[in-house]
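Just one protein chain is left out here, and the rest sit where they should.
Order as written gives the chain letters A, B and C; numbering starts at 1 within each chain.
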Amino acid sequence: MPVKPRIVVQADDFSAQDEARLLTEGRKDVGALVTFTGLCRDEAGTLSALELEHYPGMAEAELTRIAEQAIERWPLTGLTVIHRFGKIPPGENIVLVIAASSHRRAAFEAADFLMDYLKTRAPFWKKEHLVTGGESEWVEARDCDDKDAARWT
Amino acid sequence: MPVKPRIVVQADDFSAQDEARLLTEGRKDVGALVTFTGLCRDEAGTLSALELEHYPGMAEAELTRIAEQAIERWPLTGLTVIHRFGKIPPGENIVLVIAASSHRRAAFEAADFLMDYLKTRAPFWKKEHLVTGGESEWVEARDCDDKDAARWT
Amino acid sequence: MNIRYFAWVRERVGKEEETLELPADVKTVADLISHLKGLDDYHAAAFEEEDAIRVALDQEHVEADAELGSAREVAFFPPMTGG
Partner (left out) sequence: MNIRYFAWVRERVGKEEETLELPADVKTVADLISHLKGLDDYHAAAFEEEDAIRVALDQEHVEADAELGSAREVAFFPPMTGG
């Protein structure tokens, strides 16, 4: 039976630990868990928050499509993707991906693939709100994200 | 100032969550956290425990050398490696690697590199104890681990 | 047809969504974009950088040459920047 991915799009924070437990508890077939956590960063100290806009419905649908591609491609025992929306201050979590597998390489590649595809295909957009209160700006998509995604084709 | 890796070799279990917190709390420069957790697996149901033997002193020294290579190679904000020894039943944690960075690709690559090198260079050996109580056997090193490690040279 | 806008496309159009009756000769996504550009200055400004706009039909990514067919919802937005 193919693995069913767990896809969540929510405003609230998540617990990577609780999510990891859901993928491992009571099982003996999971040898490797690769967890990616993406955080809101602000090295310059100018950001008051990132605002994450999303396309409700399509966000879940597109994340599910990406997750199902990963499940088809690698022998996973479980896969979880959580993406937050709304205002997220620096230092807080934005996104979580956990790939569980019997084998280390499959878990690494699936998590890496998932993040590359999520960045370029999942309908989320970031706007930067500044500490100074100046005009907020939309974050521009980066060419290197497209290049990262192209590694898997 | 170069990042100082946190290296722990212990019999006790670890908390991936507590370790992640040590790498992120109070900081705004961490954009990506890649966590690898290796667990004791037993799909056949024949294993009572893995026994992890290690070379005290050299285990810590070699993990530190591998971690320092990763720090030299990728722009990391932090790096943690914890490896357990002693008897570990199926479903329990064996090893934890967390790579923190401003950038996703650096965190992924550093964690992946660290696991490949750890597998082939850190002085740990696994012995399988069976449910039946039959003779315990040493796990054999796998050629594919050497191939994985060679990807980075 | 229900039309939705996100991020700066939404800000330029000045609305989150609208429902429009389309002329019979609007058959593809590209036709629809031309039609929208003609509606008013806001739509024209939103679709000015046409190459920078991505499209979804019934919540799936499509290219500009896609047929609208029987789709109930079309969405326009900039390249994604999540994760």
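One rule holds in what follows: a contact is a pair of C-beta atoms (placed from the backbone, for glycine too) under 8 Å apart; a residue touches a chain by one contact, two chains touch by 3 or more.
Owing to the predicted nature of the structure, the values given are computational and were not obtained by experimental measurement.
Put simply, the missing chain touches B once the whole complex is considered. Within the full complex, the residue among B:I7, B:V34 or B:L52 touching the omitted chain is B:L52.
Against the chain not displayed here, subunit B makes contact via residues 38, 52-55, 57-58, 61-62, 83, 94-95, 115, 118-127, 138-141.
Heads up, the rule we're going with is that only the chains that are shown with their structure count from here on.
Ranked by how far their CA centres sit from the centre of subunit C, the chains are topped by B. Note on chain placement: the centre of subunit A and the centre of subunit B lie 23 Å apart, centres being C-alpha means.
Rounded to whole angstrom, the centroid-to-centroid distance between subunit A and subunit C, based on C-alpha atoms, equals 26 Å.
Averaging C-alpha coordinates per chain places the centre of subunit B 48 Å away from that of subunit C. In subunit A, the residues touching two or more other chains are 38, 115. Residue positions of subunit C touching 2 or more other chains: 83.
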